Structure formats: structure tokens, C-alpha cells
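Here the complex is missing a single protein chain, while all its other protein chains stay put.
For chain A:
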Amino acid sequence: MLSISNLQAVIGEKQILRGLDLEVKAGEVHAIMGPNGAGKSTLASVLAGREDYEVTGGSVLFDGKDLLDMAPEERAAEGIFLAFQYPVEIPGVSTTNFLKTAMNEIRKYRGEQPLDAVQFLKLMKEKMQLVNIDQSLLSRSLNEGFSGGEKKRNEIFQMAMLEPKLAILDETDSGLDIDALRIVAEGVNKLRSPERATIVVTHYQRLLDYIVPDFVHVLYKGRIVKSGPKELAYELEEKGYDWIKAEVA
């Protein structure tokens, strides 16, 4: 589904991704871990199409299509979703209105009819239950004045509504209490299907107890330097990154 090879990206003068390779197949869950500043969010942003980053080499294929050629909105319509590490506040636009616009734009891109108000509300209700989010939150300005946890939960709500093929969760677990963590994980697990895939960026093995990954990767200095089964996460939790840094050096 997603095939990244030798990806290189810079911001300003600074090279951040230095030849990154990653293969994600439909139905899989991949966890990406790694020390602060390694380039995890950069990878997520490059995949979503943030224009601040310049891709200087390598390729990214998504379902066989050149992802790097597409505008962010086209990537979303093709089925990519990024849950932001730091969700952005959108003053004056409610989550409901925002999502309705997003969904209907995506449907338009796919040549589908827009959802009418009744269909949309029905879907909203269903997904609100799934991630246990309150109606009052959804009618407020998107993310404005939301608590850290509310922002993260709202990201998962949006994901549930948009039902992406590939979801990239950038530290969605940080700032969540245990209950919220479980809810978020459930939300992700409910979306798990043979046609979909998930990339989970996290610092904590704890999340992976709930969202059990098929693979764990270590991203360090802009490259995937180690990959392994879910047990690798336990090893990292226990030993930290020094041994990996030593291995790479």
C-alpha cells in the first residue's frame, strides 16, 4: 500500500530525512519509535504533504501512485490521514462544519454524491459513540481552547469519520489519560481491516498493548535503523535507545 524508498527531506538548510525506507501493506499496523528530534513528525508531515519540507530524493508510492506529486487535499482524498502531534486551532469553524466540508470535498474528488444533512448526522452520532466524544465539543470552534486530551480525541473522531486507508497517528497517546488512551486505541482497532493500514508514532510501549503492531521500527537520524516484531518495543522500553545508537555508530 505504502512504499517509501530512500526518502530524503530538508527544511531550510537542515537535512532531516536521510534515506528512509519503509514498506506498509494493507491490513498491517506499524509502530515507529525513536528519540526526540529523530524525524518522526517530519516523516508524517512529508507523507501528508506539508510544503515547508522539501523532498530532495527518494520516492513514495501509495497504492502504486506517486504520492509526492499530490497536493495535501489529494492525498487525503486518496485515503491518507494524519493525526497531528499538535492539532491546529481553527477559530470560527466548528468540528461539525469542518468535517462536513472535508467529507463532501473528498466525496466530490471520488465522484460520489455529497452526504445530505440526515446521513451526515447519523454518521456523526455513530462515530461519536465510538470515540466517546461529546456533542458540545463538536459544535465549538475546532480545537480552540480544547484540552490536550480533547484535541487528541478529536483527531481520532475525525479519523473515524473519514475512514482513511492509511492512518498515521503522530503521538496521539501523549497527553491522554488511561481511559482516553483505551478509547483512542479502540477507535483505531475498530477501523482495522484487511484493506486499511496504520502507522503509529509513539514513545510509549503502553499504547502498543492496546494497538498491537505487526512491526516496530526505530527511526534515528532520519532513517529506519532497526525493525522487528512487537517485542522490540518492550526491549526499547527497557533499555532505551543507547544500544541502538551504538549499533548504528
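In this section, a contact is a pair of C-beta atoms (placed from the backbone, for glycine too) under 8 Å apart; a residue touches a chain by one contact, two chains touch by 3 or more; residues count from 1.
One rule holds in what follows: contacts and distances are computed from a predicted model.
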{"item": "Options \"Ferredoxin, 2Fe-2S\", \"Iron-regulated ABC transporter permease protein SufD\", \"Quaternary amine transport ATP-binding protein\" or \"DNA ligase (ATP)\": UniProt name of the undisplayed chain", "value": "\"Iron-regulated ABC transporter permease protein SufD\""}
{"item": "Omitted-chain contact residue, chosen from A:89, A:112, A:179 or A:195", "value": "A:89"}
{"item": "Contact partner of the left-out chain, one of A:60, A:77 or A:137", "value": "A:77"}
{"item": "Absent-chain contact - pick from A:48, A:123 or A:212", "value": "A:48"}
{"item": "Interface with the undisplayed chain - residues on chain A", "value": "48-51, 71-73, 75-77, 81-82, 84, 87-93, 98-99, 101-103, 105-106, 109, 141, 158, 162"}
